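All protein chains but one are shown in place.
Here is subunit A:
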């Protein structure tokens, strides 16, 4: 059955709905609105996660990237997974969020986020039930006193909880609540720091949250449920940076495997998609490579250091069994020590593989994880440090790199030999990838959370600045 065609009367069992029963139906629907779950929206640089509060995982997971192309002189946009599918002529790929995790293009961020919930959660905007073809009512029986709101906003029925990085500036926070209230018409809103949500999800009100995302790695100290702003540190050495390292090393790969035997699709110059489409798809393949092959040298010490019995760590890494990977073009290879090299610069800036073509400048020592942690802890009260080190929470999809938490543990113990260091990292992949979404989902589903929401009325009274006062 084609869902876009209205069902015939026969499909309702031959029963014609009478206006009075329709009214009953509408009252019923209105009474159910109290039970509508809140929507939780966790926007990241690489993916945007959205879903109903109270559920275990976000139902809607879409790329934050969107596509733009021209057809018949009109600009067209593509959202969601469709962006990967068809290489339309002139298709270019963009991201509304900047590499630092802060929104750059608000108009497009609004559209991408809106797509994340309207595509899978709330459905398209409701149309007038008397004119959408679903109800056949003879015109003389149309009740005149009923008014249907002509322009219903997409979130008119759902409270919305959104997450944000700890370094989101006040202007961006105000802009976010403005979109939620005015464009989407949400009746209630809350903006939560993702560091706090990740800490809470591990059962801790105070923790040092280490988040390894696609565009950023960040350190967020949380104390008594509040982020310690001075201690928030972030740098661009995230998953996308690791991908750029993989590209850099694959250019210099020494032992060649079988040459690829693929037949490539070619485009005439005027039909070709933009280079940004190619890099998006390359990134997809590299992500797969990252998940299957890449590993972090687990320590102790750097990959370049020499172990206790005079054998260099690189030699030890070389003796571990390699891992095979086949690229889509048929090129395949067993990767040995190289699979450790591509992640080493997260901990040791000198180990970065140089690549003049990379969009990422060579990392500076201060961007590496150990230095970020040092800077973060140096900015918080001395008495809090041992407590934070005893409660390190690791989250973010790129922290799932094999060996990552072991290495982090070794680095922390080398930096702070005195206090006890304890890392808690959920073993469950979904909890690591969606940590802050899951935290938001639980909070927003609690009946008692209603006192935290910023209502539309409060927003109208105080303006967007209310978010600064209420969502600390």
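The definition used in the following text is that contacts are C-beta pairs under 8 Å (C-beta built on N, C-alpha and C of every residue); 3 or more make two chains touch, one makes a residue touch a chain; residues count from 1.
In this text, contacts and distances are computed from a predicted model.
In the listed set "EKC/KEOPS complex subunit BUD32", "Cofilin", "Trafficking protein particle complex subunit" or "DNA-directed RNA polymerase III subunit RPC3", the entry agreeing with the UniProt name of the missing subunit chain is "Cofilin". Of the candidate positions A:196, A:232, A:317 or A:467, contact with the unshown chain belongs to A:196. From the set A:98, A:169 or A:225, the residue in touch with the chain omitted from the display is A:225, counting the whole complex. When the missing chain is restored to the complex, the residue among A:293, A:438 or A:467 that touches it is A:438.
Looking at subunit A, the residues touching the absent chain are 192-193, 196-197, 199-206, 224-226, 387, 390-391, 422, 424, 426, 431, 438-439, 442-443, 446-452, 470-472.
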